[in-house]
Structures are given as structure tokens and as C-alpha cells.
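Just one protein chain is left out here, and the rest sit where they should.
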Amino acid sequence: MTVAAGRVIDLHLHLLDRQVVDPDGRMVCKVDDLELELDERGRPYVTAILLGPRALGPRLGGRLGRWVAAIGERLAERDRPVSRIDFSLVTDIGSAIAVSRPRGRLDVIPLEDWVEEHVIARIPGSRHESE
Amino acid sequence: MKQLLSVALGVLTAIGGFVDIGDLVTSGLVGSRFGLSLAWATLVGVVGICLFAEMSGRVAAVSGRATFDLVRERLGPRAGLANLAASFLITVLTFAAEVGGIALALELASSVNYLLWVPAAGLAVWLVIWRVRFSVLENVFGLLGLALVVFAVALWKLSPSWSDLAHQVLAPHNPSGEGLPTYFYYAIALFGAAMTPYEVFFFSSGGVEEHWTKRDIRTSRLNVFVGFPLGGLLSLSIAATAALVLLPRNIEVDALAQVGLPVAVAAGKLALAAAILGFVAATFGAALETGLSSGYAVAQYFGWQWGKLVRPREAARFHLVVLASTIAAVATILTTIDPIKVTEYSVVFSAVALPLTYLPILVISNDRDYMGDKVNGRVSNLLGSVFLVLVVVAAVAAIPLMLATKAGQ
Partner (left out) sequence: MRASDLLGREVLDRDGIRLGVVTDLRCVLDGPLRGGLCAPRVEALLVSRHRTGSLLGYDRNEQQGPWLLRVLVRLLHRRLTVVPWTVVETSQAGPLARPLALRVAAADLPAAEGRHTPG
């Protein structure tokens, strides 16, 4: 289901909670929330994909949601805003959301990098696929 | 010719891989107490898992998305998270049961106490997940699991009255001494043993990893519709041999050794050795699947990179979850809780968790935006709806029945 310009989509059904995939087919994240801005006529439009605990927390709602968002605050570096992928990087909306930049250059998944560096890389054999 | 071989391999692997510790224990136990009067529950469960696996395999092939990815999309983040928590816990519980099963099977083979085998089993499982190629993993353990066919051989050697057996299957009655609640409790247990949720996580995730396309649907269907029913027949053979050998002697199954006893009685020591080989292969294979599935579920909910086809460093969080699950599974069994009890609980709780994953798959396999013209046909939907009701009924009835019968006493 590739969506072309002028087509109609429903944000909740077609964008939110979809998998984001990079040009190499690697999984980047889920669309945890969407950033909206108002155009000159007061209509909201999507400017970015938001991800991470600080984006997911409010959608979980309630005490659990606040707790998740609080974890995100703790883990984030000082003054670092909520992780976002600008919508200009989106190339396709289908069964997954395709973006145009490889995930290494998106700089939005600090937890993965941390785990990779401090845990997984220390186990022998982590550099090779199971081949 | 090569294609024929690969198809045959797929089917054989599906047969050998069907049985896990839950099937072994529950089938043996039920056979020793109820004869074949609960065979219908296994048969219904087999139809159910065929339906379920076919749908999720088709969804994986057409949409390129695996089960838990879709669970969050269709249920939303909150219900999806609740779903994840339940599914993850039950998958890890099942993982613990499988690790316990490996240890018990090795104890049978070596007379070394099972507890000593547990850490080694856990380590071996994790090492295989870490390093061994996916296809090798599936094929080796699937084929070795075919050793369980010795139960069918033993059944044949016992020269049962086939008409009598058929009568038990087709005209089920409740054997004296067992209450009706207990009867249905074990029906749910058999159902949960056949329709394990982790099987579907594993199957669809494997399909996505191997980049299935529409052309792979036919192979996947063959594996499911031929392999799983034949695997189900193995479960029935286990129940039947238990019914013929253990039931008349009032031996109830509460250890893995007793599940294998009928084979020894019917076909001798060599056959028993084959059965033990089958036990080890089946439980080890299932441990691999549950270990991987625990990682699949979490990673697919959060959108992390997962899978064995990328370098572990590129799927760091996924591998961390798998490692943590392995440690949790090993720790659970090391508390010296009876692994058979763990198995029984895992099977019943699987039945409770089943609607959580079944519903989203049923919905998505009908969604034209995802599936194009490969949506469910009338038959699939009719069966699918029937099973939706069954699955919900089983899930709702499971815990009350468990409490009422004190887990089948």
C-alpha cells in the first residue's frame, strides 16, 4: 500500500505504532507519536515522527505512562529534546514507514547504542552473523 | 529435485518440531488417566494451530511484518503492552518448562540428577541461539525430533484393538473416578499444549527473517497442513501408548520417565533410547523457539531490530532480552520446583493467553490494505470465527477450572 500525494490516510490507523525501517531494511523504531504544527489556516499537519519513552509515555496514559516518561527524562542527556525523525525523511507509508537515512545517521536510539557497547560487544562472537 | 528435497525437509522439520515438553507431559498424563477419551481436544488443538500458523505465515509473507509488530499496531500501545507483558511472561514460563524438560531427558539418559544438567542446558541453548545459523537450528532439531516416531512404532507393537481405540476417540466418555471439571480442565490443557502462542511468534518471525514473499505461501502451507497434523499424530501416539500400558496398571504420569515407559515395555531398550533422543531434541528445539520468541515479542513491540540474520551487535537489545530470558528460565528451574508442574502451568496459561495473539492475527489476515487479495477466504473465516469463540471460552474457563480441580488432582 504505497500512498501517493493527495491520498487520504488516517493517522492512528496508518501511521501511529507502525514500524519505521531504514533504506537497508534495518528496523529503526516504532512511530510512538507524531509532532503536529498548525498551517497558515489553522489546520494541523505532521512535521515529525516522535519516538522513545518520552513520546510513548503520554500515549500509555495514567500512572504507567507518567512513569515511562519519567524514565525517559532520567535517561536523556540534559536538555536533549524528545527524539524525533523529521517527516521530510519519510519516503513511504505502507505496511512499514520507510525513511531515507540509515539508522546510524538518525541519532535517535541511544539505548541500543549503549547496550551494544556495554553488554553485547563484550560477548565473543558478536561481530558475526550466525553464518 | 532440490526443491522437492527442501519441501520434504520443511515438512519433516514441522513434524519433528511439533512436540514439546507440554505435549509430551500432557499427552502422557492424559493418556494414563483418561485413555483416549480426550483425543478430541488434541485434534481440535491441531486444527487450531494449523489455522493460526497458516494465517500468521501468510501475513508475514505478504506484509513482511511479524506477529507482535502487528499486535501493537492493532490493539494500540496500552492494550499492546498488557498483551506483551502477559505473552512475555508465559513465553518465559514455557521456556523454563522446556529447559526443565531438557534436563529431565538428560537425566533419563545419564542418571545424573537433572538439576546438575540445568545450567548446562541453559548455556547450550543460549550458545546455539547466539551462534548457530537459523536454518541449521530448525532442521537439526526438527529431524532429530522425528525419533519420537518410536511411539507410533510402540503403539503398533502393542497390537491394540484398533476398533476399541477408535471408539474411545469418537465416542468420548468420562472414565470413572474423574470429575467433569477435571475432564474439561485437561481438555483445555491439551488445547493449550497444541496451540502454543510462542509457536506463532516463532513461525511468523522466521518467515519475516527469511524474507518470505507471496511465492512462499504455498511452502508454508504445506509445512503447516502436512507437518502439524502428523506431529499431532505423534502426540496422540504418546497418549495412546500411555493409555494401553499405564492406565490398566493405574500408573499416573508425574515424571518424564513414565512417559517413556510404554515404549520400553512395548519395544525394548533401543526403542527407549530413541524415545529419549526424541525427548532431548523436542525439548531443546522448543527451548530455542521460546528463547527466541521472548526476544521477538519485546523487540517487535518496541520496534527494535531483532533476528538472527543480522550481526548481534546490530540487534543488541534483542539479544539482551534473550539472554535475560535464558537466565530467568534457568533460575526458575533451579529453585527445584518440579519441572512437570511448571510444564502443566505453562500449558494452562498458554490457553489463557491465546486470544491475545489470535485476535490481531485474525483481524489482519482479513485486512485488504495489508493483504491485498490474499485475505482470508470464507472457509478460513468461518473456521477462524469458530476458533475465536473456542479460544476465548478456553481462556476464560482455564483459571477457574484450575482452581476448582486444584490443577487436576
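Residue numbering begins at 1 within each chain, and the chains themselves are lettered A and B in the order written.
Quick note on the criterion: a contact is a pair of C-beta atoms (placed from the backbone, for glycine too) under 8 Å apart; a residue touches a chain by one contact, two chains touch by 3 or more.
Only a predicted model underlies this, so the values are computations on that prediction, with no experimental measurement involved.
Contacts of the undisplayed chain with visible chains (whole complex): A, B. Contact with the chain that does not appear here is found for just one residue of B:L158, B:V363, B:V393 or B:A407, B:V363.
Although one chain is not drawn, the whole complex shows that of A:G6, A:P81 or A:P124 it is A:G6 that touches it. Where chain A meets the omitted chain, the residues involved are 1, 3-16, 33-39, 42-47, 50, 55, 58-59, 61, 86-93, 100. In the full complex, the hidden chain is touched by chain B at residues 73-76, 362-363, 366-369, 375-376, 381-382, 384-385, 388-389.
Keep this in mind: only the chains that are shown with their structure count from here on.
Separating the CA-averaged centres of chain A and chain B is a span of 34 Å. The part of chain B that touches chain A in the complex is made up of residues 63-65, 69, 72-73, 76-78, 80-81, 130-134, 301-306, 308-314, 316-317, 319-320, 369-370.
For chain A in complex with chain B, the residues that touch the partner chain are 1, 17-20, 26-30, 32, 51, 56, 59-61, 64, 95-96, 111-112, 115-116, 119-121, 123, 125-131.
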